[in-house]
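The structure under discussion appears below in the form of structure tokens.
Yeah, one chain of the complex is gone here, protein chain that is, but the others are all in their spots.
Going by the order they are written in, the chains are A, B and C; count residues from 1 in each one.
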Amino acid sequence: MADRDSLAASRFNCTVRERACYEAGIKMATIYHQFVGTPVNLSNVGSLEKSIAEAIEVQPYVKESKVIIDRSVFTENGDRYSYRSLTGEMIDAVVTIEIKNVILTSEMRYDTELGYPLMFISEIREV
Amino acid sequence: MADRDSLAASRFNCTVRERACYEAGIKMATIYHQFVGTPVNLSNVGSLEKSIAEAIEVQPYVKESKVIIDRSVFTENGDRYSYRSLTGEMIDAVVTIEIKNVILTSEMRYDTELGYPLMFISEIREV
Amino acid sequence: MADRDSLAASRFNCTVRERACYEAGIKMATIYHQFVGTPVNLSNVGSLEKSIAEAIEVQPYVKESKVIIDRSVFTENGDRYSYRSLTGEMIDAVVTIEIKNVILTSEMRYDTELGYPLMFISEIREV
Partner (left out) sequence: MADRDSLAASRFNCTVRERACYEAGIKMATIYHQFVGTPVNLSNVGSLEKSIAEAIEVQPYVKESKVIIDRSVFTENGDRYSYRSLTGEMIDAVVTIEIKNVILTSEMRYDTELGYPLMFISEIREV
């Protein structure tokens, strides 16, 4: 196990902190670009949130992942065409990365002031 | 409800049977092209299968959807890099379409003789 | 060559016409679910249209594929955050399928009356 961790680490030309930032970016874009477009309405929003979060936790160095999809866009009593395709604007995600002594929190959500579904680093701690 | 169903139907220049075939094709390719690439191992394969099946059931005219991912590709005691990216070869799916009196079953799985993850129509019934 | 064509055909329990409908559905959903989410603005919209159309033409039984992305959504002199993620609403696609003597035309575009990016069969011909 330790072998592939060390081997992968040896390819990086930066600090552990910087690598944690990089790994966080990978995870946020995986959420976005893997799942945007998925058909979703009130019937499957819970299983979609859960499966996105769990898929991200499979990726290297993810300590925890939480995904919430904005339910306000869904129609309560719609017809066959009332479902939505998942968009970045609907996603609220918080992912925690842990590499060695670095713990990093990254978030993604629609930033109303910016008018953009921003991914950002909210905290880096060394423990 | 009936309104958007009729409106959508009016755009088609074919029989209900033929439309059922078309709708089935849409669903199979949604499974493939939306979800191929998703990080998956033994820890999340169940939630991924469930969320794929439920997302497909959100699409119009899907009566039922079942998705099974081949578990034989996963490592029992792997390291951080032992997970897999979902491929078409790992997917076994059965989707039932119902439009008016037509019930259609479509399947997708790796066809070893063909060497290809084939999507096909296994049955069309009129009831 | 003929071998894999015949082998694949033998898995289908329907007419050639019905299979053409199914293959068309596969292609339309590939356009949608593979490419929705792609970053796009005026600088790359042309190469994206071209690569989507060419990727679809790689799939079995596609005679021709045309994809146009709605340029009215793009900002002429935007900043770094002014690009868009491709959505189904922005796509206008026409795909022609040819299997044996059947030639089928399928289209996808945002249907303003329906309020939905509808995929449909516009013509089936036997030649």
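Everything below uses one rule, namely that a contact is a pair of C-beta atoms (placed from the backbone, for glycine too) under 8 Å apart; a residue touches a chain by one contact, two chains touch by 3 or more.
From a predicted model like this one, the values you see are computed outputs, not experimental measurements.
Contact with the chain not shown here comes from a single listed residue; of A:70, A:92 or A:111, that residue is A:111. Looking at C:8, C:21, C:108 or C:124, the residue that reaches the missing chain in the full complex is C:8.
Not every partner is drawn; the one left out touches subunit B at residues 32-33, 36-37, 81, 85, 87-88, 114-116. In the full complex, the hidden chain is touched by subunit C at residues 1, 3-5, 8, 30, 34-35, 37-41, 43-44, 47-48, 50-52, 54-61, 79-81, 83. Mapped onto subunit A, contacts with the missing chain fall at residues 4, 7-8, 11-14, 17-19, 21-30, 32-34, 106, 111, 113-114, 116, 118-124.
Throughout what follows, only the chains that are shown with their structure count from here on.
In the contact between subunit B and subunit C, the residue numbers used by both copies make up over half of all numbers at that interface.
With rounding to the nearest 5, the Cα superposition of subunit A on subunit B corresponds to a rotation angle of 180 degrees. Ranking every chain by how far its Cα centroid lies from the centroid of subunit B, the top place goes to A.
Between the Cα centres of subunit A and subunit C there is a gap of 29 Å. A separation of 25 Å divides the Cα centre of subunit A from that of subunit B. Taking each chain's centre as the mean of its C-alpha atoms, subunit B lies 18 Å from subunit C. Residues of subunit B in contact with at least two other chains: 4, 8, 30, 34.
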